[in-house]
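A single protein chain has been omitted; all remaining protein chains appear in their positions.
Which chain is which? They are A and B, in the order written, and residues in each are numbered from 1.
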Amino acid sequence: MYQHDVLVIGAGLAGMRAAIEASRMGADVAVITKVHPVRSHSNAAQGGINAAMGGEGSDDTWELHAYDTVKGSDWLGDQDSIEVMAKEAPQDIFELEHMGVIFARDEFGRLATRAFGGASKQRTFYVGDITGQALLHVMYEQLLKAGMRVYEEWFVLSLIKEEGECAGAVAMNMMTGDIEVIRAKAVIMAAGGIGRVYEPSTNGLICTGDGMALAYRIGAPMMDMEMVQYHPTTLKGNGALLTEGARGEGAYLINKDGDRFMKKYAPNKMELASRDVVSRSEAIEIQEGRGVDGCVYLDCRHLGEKLIRQRLGQIAELALEFANVDIVKNPVPIRPGMHYIMGGIKTNADGASYVPGLFAAGECANVSIHGGNRLGANSLLETVVFGRRSGKAAVEFARSKAKPVRISETMLVEQQKAKIQKLMDQPYPGYTSARVRLEMGKIMDKHVSVFRTEQGMKEAGDTILRLMQQYHKLSVRDHGKVYNWNLFSTLELENMLDVAEATCMSALARKESRGAHSRLDFPDRNDKEWMKHTLVYKAEGGPKIDYLPVVITQWPPERRTY
Amino acid sequence: MKTVNLKVKRFDPATRKSKFQDYQVEVDDSAAVLDAIIEVREYQDETLAVRCSCRSAICGSCAMRVNGHAKLACMTKVSSVSPNGETIVVEPLGNAEPVKDLVADMGPFWAKVKQVQPWLKPSLPAPDREYIAPQEAMQDLVGAVNCIMCGACVSDCTVLEVDKNFIGPAALAKAYRFVGDPRETQTARDERLSQLSKYGGIWDCTHCYECVQVCPKDVAPMERILDIRRAAVAAGFRDNNGTRHSDSFARSVKHTGSLDEFRLLPESLGLDDIAAQLKFVPTALRAIAKGKVPSPLHHKRPGAEHVTRIFDEMEKE
Partner (left out) sequence: MRYAYYPGCVSQGGTPELFTAMKAVGEALGFTLEHLKEAACTGAGVLQERDPELGDTLNARTFAMAEKRGLPLMTICSTCQGVMGQANYRLKADPEYRTFINKYLKPEGLEYKGTTEVKHFMWVLVEDYGLNRLKEHVRRPLTGITLAPFYGCYVLRPSKKLGYEEHPRRDTYLEQIITALGATPADYSGKTRCCGFPILTMNRTNSLRMAGDHLLEAQETGADAMVTPCPLCHLNLDGQQPEAAAVRKVQLNLPVIHLPQMVGVALGIEPKALGLNKHIVSTRAFAAKVPA
């Protein structure tokens, strides 16, 4: 058995930032992650990180940043949390810079910015189009500097709940197959998003909603799980992400006739409207026959080769490698693709979930910054602001505890062993976990995507229920101890099915259109009845839905146009 | 759709033995090698172990050897390595112990990264806002920061094959990221350059371009190593054979237009290092016996004065 003050699950930006903060406060902190920290999906954020820095010659303010975020959220974000983020953002950017991030500079050697979607001012700080990677690697450097214990390539099987509080985790060392108990006075969940619940998705194969499902199972509710973001520019073919930074640098979206169709949908902000708006516009263009082969185009040609090489090098490489298009010379076919979930484990602005001792930060959490739609470059910001805050809060919580060991270690381990043994003992049902996942992903992408209907979502919900039945018959045929992918992928599927079900049920419940949740049968926003958060609890007989008011501080709802 | 023939080197952790196993899968025409491997493990053989995640050449998980060279499987098109349906041979990274199948033990890799103290050591206290730094310096570092730590360079490094103590291309490229950062203090930089000039460091690179060739992100680790060498020499860390070799080389080319091989070896070793000189005596004697030792009377090539002039002008700048 291992014991720490604080255990952080997940080593992306939010997790590492939380761990570093907790470590700075003198706590005994450990990080547990199923992949090496720099393999985490924070890498994939390309465009940048937002902050209203103000300063010389700038008329940007934290209020404007907060307002843009509220508007982007379609008034579903909690304004108290949004204020916290917008106010604290500049200091966190400076801290990242001090840690070593090589942010782009202006002619005076100061931090430079680029334009981004849904923002009224240019306030996105960046490193070429590899901002997430640049931040993630720097955060890892800081983790190394702090000399923290990292349970690297360990797979969390369950959270420990004792007397109503979260008290650690049971995990498997993926390299040995050993199951161990790691006790902690506080746990910070920072295990990222759910991309693989959808097929296709821009997300990595590791994004399987583990953190949400683990928390959900010990009683922490998830919030606004219906809010799933489709990114407007994902590459035809493999669905890889092409940064919003391209449009930030001035790239156009054009249909098959070469028209900048966004002028119809968002005459002011054009290509830089909110992501939900742009994705819907593309979907309409494609549906109405003005696309090509299920796609419209991202046109970078007028940006010139030099700018493309310096600031958009990675997407140029992706387009060339994966779609065989040289973006310097030709428009590249793109379409909306599942990218991010605004919903997640309900937390307050200190990362505390409804289960004492369990904190959450980053994509798996829902502090309620993004509400119905996340603005580009607010996700990296969320990871560092709320990673830091949850790290601090977790240490404070841990300090108030002197927790005796109650549930026996053996029992915790045996429970998991039995579960795994059952999977290994079952006969092969004629299908693999991948087949079940694929069917789940396809139905989610079909019915719980850009446009939704009652009937479609019901079909998706029914399918998920059927797939859950199928899941219970799955057989893990690899009985090896070392790096048993067959086992891990099966356990991940269990997590994904829970999340998929919660998403379907939450989406079915919300009978209006708001942010990314756009219903053909309820096309309008309905502030009177639906200006509220959806909470979903795990319960016997299926998810239990509840509601929570949205926190409004100074920005009452308005009509949302771009 | 097309059929892909994969020959996968599988390592069984229970028996600690490797064997090749053949698979045949159907994939899209545009598929990457990783797609074919995923197709195998998802539908044909769930016991096949491989690390992978982003499928966009950014997470660095899926580096492996494809037809003998390290590559990111996700950005290696089947059509590029098997244009006519040839069997694709897939193995775990080189210069690493296999853990299971295509999963290699990256422990030593990360230990080397840690060895270079990969964190910024800026002047303190930090300013209230950002450190002021020129964009050119930041842009120069983007090349190194592009590194995704996939290990392809280390896999194919020829020095690591014969000496595990070499810090290796990935960690040295990482070190350059700090050496070249204007925010680092002079003291920190000098300390780094001093450490990196020792055995196992920058002067042990053999300049073979393997890392440049296989790097999927154009980090060109070897070029970064050369950048550090330049910085180290400029900072005065000159008491090593690498610097002496470079000086001797430059001296003879500058003054004669060509390389004076007769002087190069002894001058590189250090004229006062008699022990090192003596070790080369048998080699030299054999060469003399075959009448192939370069003349001690190293003649100037015609036009050498222009070479001298070019050196003078460029050294001045």
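In this section, contacts are C-beta pairs under 8 Å (C-beta built on N, C-alpha and C of every residue); 3 or more make two chains touch, one makes a residue touch a chain.
On a predicted model such as this, the values are computed, not experimentally measured, just so you know.
**Student:** Among the chains included here, which ones are touched by the excluded chain in the whole complex?
**Tutor:** The chain that is not shown is in contact with B.
**Student:** List every residue of subunit B that touches the chain not included in the displayed model.
**Tutor:** 68, 158-159, 161-163, 166, 199, 203-210, 212-213, 220, 226, 229-230, 233, 240-242, 244-246, 249-250, 253, 257-259, 261-262, 265, 268-269, 279, 282-283, 286-287, 290-295, 301-304, 306-307, 309-311, 313-315
As a working rule, only the chains that are shown with their structure count from here on.
**Student:** When the centre of a chain is set as the mean of its C-alpha atoms, what distance in Å lies between subunit A and subunit B?
**Tutor:** 35
**Student:** Given the complex with subunit B, which residues does subunit A contribute to the contact?
**Tutor:** Within the complex, subunit A contacts subunit B at residues 35-36, 38-41, 43-44, 55, 93-94, 97-100, 102-112, 127-128, 130, 133-134, 137-138, 141-142, 144-145, 175, 204-206, 237-238, 240-241, 310, 314, 317-318, 321-322, 324, 432-435, 476-478, 480-486, 489.
**Student:** Can you list the residues on subunit B that touch subunit A in the complex?
**Tutor:** 13-14, 30, 32, 41-43, 46-61, 75, 77, 99-101, 103, 106, 110, 113-114, 118-120, 122, 126, 128-135, 138-139, 141-142, 145-149, 178, 181, 183
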